[in-house]
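Here's a structure for you.
All protein chains of the complex are present and in place, except for one that has been dropped.
Chain naming follows the written order as A and B, and within any one chain the residues start at number 1.
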Amino acid sequence: MGIEEKLGYNILTTTLEKLVDWGRKSSLWPATFGLACCAIEMICTAANRWDIARFGMEAFRASPRQADVIIIAGTVVKKMMPAIERIYEQMTEPKWVIAMGACACSGGIFDSYAVVQGIDKYLPVDVYIPGCPPRPEGLLYGILKLHEQILKDPFITRKYLERLEARKLEVA
Amino acid sequence: MHPAADFLKAKFPAEVVEAGEYRGDTTVVVKPGRLVEILTALRDDEDLSFKYLSMIAAVDYHPASPRFAAVYNLYSHKNHDRLTLKAFCDSDGAPVLPSVVKVFATADFHEREAYDLMGIRFLGHPNLKRILLPDDFAGHPLRKEFPQRGY
Partner (left out) sequence: MEQVKTMERTETMLLNVGPSHPSTHGVLRVLVELDGEVIVRAEPDLGYLHRGIEKMCEGRTYHQCLPLMNRVDYLAGEANNFGFCLAVEKLLDLEVPKRAQYIRVMLTELTRIASHLFWLGTHGHDLGAMTPLFYAFREREKIMDLCEMVSGARMFPLYFRVGGLAADLPEGFMEKAWEFVKTFPDLWKDYDNLLTQNIIWKQRTVGVGTLTAEEAMNWGWSGPMARGSGVDWDLRRDNPYSSYEDFDFKVPLGTKEGDTYSRYLVRMQEMLQSNLIVRQVLEKLPAGPIKVDDPRLSLPPKELVYTDIAGLINHFKLIQEGVTPPAGEVYQCIEAPKGEFGVFIISDGSGRPFRVKIRTPSYVVLNATEKMCTGRMLADLIAVIGTMDIVLADVDR
């Protein structure tokens, strides 16, 4: 976005930042990425009882280009890892990763020759949700934690501060 | 003794190594040479009618020798009973068995899994390549010397 370049860093852009963060967290579209048993609890979260549409997230996009968050739900097997990398690379910024379930967080109960011991060996994870599988309420709690993170995301402030640092180094 | 064991002893006396019963299940150990004929005979016989192959399990009996075996479990819808056949591979270093895909079409995936995880080659299989592990995986995990966590 180029508008904040023109406006500089002041109350207009910080309000814009808050507005954009609120917009981002209110309609975070997940990519369909259920791998194993946790996917079933993810589908239950999207079904009648724990309606995920309350949080604006019922639109599970099959195409990663249209998705904001990837919920790695299930065991990550070494054979599947290249496909996961590809899908993560195809997602457009801003993007977040939720590791749902014990297998995605750390390999879970499967300490074997074929299982990656945690998706954070390959992808930067924002929220870890433990459980085998975590209850739908657990997934919703993790999603709400991600919402809190997104609300505090200082993406304009960070760019301004980076530029300030660079200018200080130039002058000095 | 189960009628299938008697049938096999009568028709293939040179191939049957031993026949036993344990917990109500009959297991017949046969030599692998004429496995295809044995299974065809069991399938086509009117009385026995073992038209269904449940599974082919690959077993590694290390440190006993012979080391590798394949266990075939057959079911007869007509008589509602089961039969287990076991065939040991002749060689411990390069285990080989004849493929029974022509007798039971379902053996296709079972034999590929036995090859993938245990390393038993099935002669005559139309498409013997890895099925569950990535194509570039080295080793056969279900063998006793392969560590659980991999290398």
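We adopt the following convention: a contact is a pair of C-beta atoms (placed from the backbone, for glycine too) under 8 Å apart; a residue touches a chain by one contact, two chains touch by 3 or more.
Note that the structure is predicted; figures quoted are calculated from it, not measured.
Taking every chain of the complex into account, the absent chain touches A, B.
Contact with the undisplayed chain is limited, among B:Leu35, B:Leu53 or B:Ile120, to B:Leu53. In the full complex, the hidden chain is touched by subunit A at residues 32-37, 39-41, 44, 47-49, 60, 62, 74-75, 77, 79-80, 83, 87, 109-115, 132-133, 135.
Summarising the interface, subunit B meets the missing chain with residues 22-23, 25, 27, 51-55, 57-60, 71, 73, 77, 80, 82, 84, 104-106, 108-110, 113, 117, 130-134, 141-142, 146, 148.
FYI, only the chains that are shown with their structure count from here on.
With centres set at the average Cα position, the gap from subunit A to subunit B is 48 Å.
Here subunit B touches subunit A in the complex through residues 133-134, 141, 146-151, going by the rule given at the top. Residue ranges on subunit A touching subunit B, taken from their complex, read 78-79, 111-114.
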